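After the structure tokens below, expect a handful of questions from me.
Excluded from the complex is one protein chain; the other protein chains are retained at their positions.
Labels for the chains are A and B, by order of writing; each one numbers its residues from 1.
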Amino acid sequence: MKKVTVKDQSVTEKALRHARAVGVSMKESVYPLTATVYYPRERKKMPANLRGYLLFEPEKCISCWQCAFICPANAIRMKEAPNKRYYPTVDYGKCIFCHFCIDSCSGGALYSTKIHDVAYRDMDEMLTLTEEMIEQPEVLREDKKSVEYIIDKDDLHLKRRREQDTLFVEPTPPVEIPMVSQCVDRASCIGCRVCEEVCEHDAISSKQEGNILRMRIDTEKCTGCGLCVKECTMQILRLVRK
Amino acid sequence: MAVEDEKNRNVHILRTGVLSPLKRWGVKWSLWPCHFVTSCCGVELAHAFASGFDGERLGTLNMGISRQANFIIVEGTITRKMARALRVVWEQMPDPKFVEVIGACGERGGIFWNSYNLTRPSDIVPVDFFVPGCPVTPEALLRGVRAVQHKIEGRDRTTIKFKKTKLPSEPGKTCKVPTSPKVLAPTPLVKVDVGRDVDWSSGTELVKDLESRLAGLYRRITITDVNRIAIKTTPEHLVELAQKLRTEFGFDHVKSVNVIDVPHERKFIVEYMVSGYKKELMPVILNVFAELAREAKPEIASLASLWMSADYSEREMHDFFGVRFAGNAGMNYKFILAPEVNTPLRKDFKLEDESYVLEDNVPYAPEIKPPLPAELELPLPEGLIEDAESKEEFVVLVGPHHTGSGHLRWILRIKGDVIMEVIPDPGYVHRTMEKLAENRLYIQNIPLFERANISDPISMQLGYVRTIEKALGIEVPERARYIRTMMTELSRIGAFFYDSGIFSLFLGHSTGFMYVWAIREMILEAMVRATGSRCTPTFIIPGGVRRDIPKEVIDMVDNFTSAIHKRLKKFEDIFIYNPVFIARTKGVGVLSRADAIRCGIVGPFLRASGVEYDIRKVEPYDAYADLDWEVTTGDAGDCLGRYMGRYEEIKESLKIVKQTVDALRRIPRGEVISEELLGDYREASEDIKGHMFDVYGNLVLPKGEWTTVTESGRGTLLYSIVSDGDSNVPYRVRIVTPCWMNLRGIVEASKGERVADFWAIYGSFGYFPPEADR
Partner (left out) sequence: MMQEMISGMINTLMGTIMSNQIHVPVLEPLIKLLAQLPVGGFMVSLLFWKAFFAALICPGFATVGILLLFFPWIERKLCGRIQWRVGPNEIVWWLGGIIQLLADTIRFMFQEVIVHRDAHRPYYLQFPFLTFIPTLLPLLFIPAGSIVAIRTPYAIQIILALVCLFPLFILGLGWASNSRFAFIGTVREAFMYFAYEIAFIVAILAMIILYGTSDLVAINNTGTWGILLNPVAAFVFFVGAAMATSRLPFEIAEADQELAAGPHVEYSGIGFGLIYVLCYEKAYVLAGLMTVLFLGGGSGPALPGLGELSGLIWFLVKTLIVMTTLFVLRVIYPRYRLDQALSIGWSSLLSLALVAVVISLGVFMIGGGAI
């Protein structure tokens, strides 16, 4: 246990402390440890994992709705595209940049940029539709230099470079986990064929055998996206390890 | 006048007259923001105007006085109470004036979008620019300032341009609109004393002791977990039982007062979480609860006279549930809620549900009626002014918009230069987290609770996540434990520097503020590199952390622990050992050990009064048990003692960080999320990317009440989650933040001190209103 006690300062100590306070200010006025980034003129280099504005690749999206479901702020809503599929839209008037959506997107369709400094004129513009999230947006930039914070054993240093820092990063794909869909209770299947309809990869097929409709899941084709599990009317499909 | 017309008026003023170019030039370079620090974004505002970014470069000198400013930066959530202040401040400002709103809460509500206490600044004042982010980065804030400058020049535009791409049009597979992922039990079974067989020998003895000495006063005593005991009693016996617990057993403070509404069983459960600062009682938390019939006017006896620490929490529960605590002095007015909100935490008070589809006829966000101009005045407690006048006292209202008030209203009753009484009026940042948490998935609550206090975010998440882990019985992998400890300590250091900066500002020392803020900038740099966000990392998830942190960041943190000393030395010289600072704080606002325990203050402030209570030692979690560090205490109990105690504590924190860095270099990279929890998704144990919803989307906690305490930067942080065992949203979450408990400490310590000392005391307690109001 550490006990903290602060003694009263004697007169000499007081004088010394006054002198040191003044001394620090004099020293700093001559040789300051300035840590300022001249923002509109130069930009602080942000790490690649910065959680900024979202971009979207529709080819990778399987419309699994997980981004919308996990969004704590309900900023992501799905909008019907011309191809009758649902793709995410982001309302930056609600988005809290937690990137739970990116961490939930098993296909890696959503990815981040380093854009984080935007001012909107009115609130209606803050809703970003799917078609606006595909290409890299154009941001007003006044910066010519980039500044990097470097912390070494001694102190914090600002390293300035005469180059514009890029705001876009290559997305890293998520870890692939071999999962397949499996029916856990075949007897309860009512043969509605929803699973077959929703499957992107034609992994589910059906065969009429007399009065019984037999569903079959092709484990080779199944990617484990879980769409059928979500849609199953009787909730009898589960994702299991391959 | 409509808000839109008001917006145009300002531009019109600048555009007319012969001298209009000169006028525009002057206003452009002299936007003095009236810092409307309403919420967490205020932290980033401070960063934008501190040494890291220095907004003063743009000519924007921060000025706290509305009459002299011409620019409001609305930082985050405007609650119903604060909405009135916002309008009043805006009215007080001279024309031409401009408004910038930063942070998602000020736009469509951000994470608090369906909160019952939220308003939108754009309904209250004309807003020129909106800056998204949660919180916004300082760059984004300054971008907003630049945008306003451009607007004054005549270039009024959004600073981002999206390019439209055609979406694929050939129809593919059908896509259905699924139902909500939330599963809610129709008649949830709420039981707060679910017994468990645990290995806790002293606990069984304590229970026997309790059973024998409390005979006749209780219904049932159950051990619910290690160090947790639930005592069921009746409303009639509650006071007597409490009396005995206090005098005979030494349970000297209340950690939390909680009410659970169970409408389908027509009852309220009223809980008191009681504990004691006797060595052997420290880790024990007794849950004394009674069931109260859910009538028109439910009433139960108040325990505030026994335990002063229960006082404010009882008032809060009265606001939330309408349960009267007979005998509590604060029952005739709303303590933290706005006058128009009634019993919001009852289960029949429904919030707007999420909508997952964007359709043309669905509004973006729920409709909110802002308080009308006629309701702008917030009432004072009844009879206050008359009473003060009869005693020849002078009433000063400090806040909610005041340079030295933070975002709450202090009612100071002064006589000459001496404070007779301080009455707090909190709730200006009450963002209704407890209610919102009842409507969200367990995983979605992590960013929610983190926003209670973004100057110490990791501790806030850690407390919540630990509660879930405790309920699920998950072991966290070693590497994740060390990462968590490292980040928690960094966050603690950040919290201290935050408070230290505000403290020095309160004493009029801006250099003290700037210096520590520069050091904080280093911490945030480490934070952003590790997690991707400066202030809201949302990094700790049940079972571990979201992803492993790269080696460079660990090196950077290592460098930070030694680099900090150079700047800290200068800070010490100019601020801490400055004779004026010592003169202002020594012997001011003294709380003796007994007083400190009585009014229920927690954390480093309690330790400064001589109580050796640190949860990291009492109930070690994460990696604390394996590390070498000491608890810091003091005897003085004055402002200086509280401050220096924390200062020594962060030196210990630096020691801990150093040790965790060494450990992280030793432990090989790999598992950072418990594979036990991940199950089939065990490959994601290094990085949750891609599988978060799969793993956490349907998390359900076992039935019962789960309570943990965590040592956050400012003290004991209590989370108590009630789960019904079926729903994947919590039934009730109770958070007691350290600042909420410390509020009483400020009130008690200020009595009889001089007026200027109030700010010294206030600053020394590190009071962070968003954390207190939640």
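The rule is short, and it goes like this: contacts are C-beta pairs under 8 Å (C-beta built on N, C-alpha and C of every residue); 3 or more make two chains touch, one makes a residue touch a chain.
Quick caveat: nothing in here was measured; it's all calculated off a predicted structure.
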Original post:
Which residue among B:Ser202, B:Thr234 or B:Ser510 touches the omitted chain?
Top reply: B:Ser510
Subject >> Touching residue (missing chain; options B:Gly195, B:Gly327 or B:Gly404) >> reply: B:Gly404
Subject >> Chain not shown: contacting residue from A:Thr36, A:Asn83, A:Gln182 or A:Ser205 >> reply: A:Thr36
Original post:
Which chain B residues would touch the chain omitted from the figure, given the whole complex?
Top reply: 19, 22-23, 25-30, 50-51, 54, 56-59, 61, 64-65, 67-68, 70, 92-96, 394, 396-397, 402-404, 417, 504-512, 514-515, 518, 574-575, 578, 580-581, 583-584, 754-759
**OP:** Name, in rising order, the residues on chain A that touch the hidden chain in the full complex.
**Re:** 21-22, 25, 28-29, 32-36, 38, 40-41
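FYI, only the chains that are shown with their structure count from here on.
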**OP:** Report, in whole Å, the distance between the mean C-alpha point of chain A and the mean C-alpha point of chain B.
**Re:** 24
Original post:
Where on chain A is chain B touching in the complex?
Top reply: 1-6, 8-9, 14, 17-18, 20-21, 23-25, 28, 33-40, 43-44, 46-47, 49-51, 58, 63, 65-66, 68-75, 77-87, 89, 91-100, 102-108, 112, 115-123, 125-128, 130-140, 142, 149, 151-156, 172-177, 179, 194, 197-200, 226, 230-231, 239-241
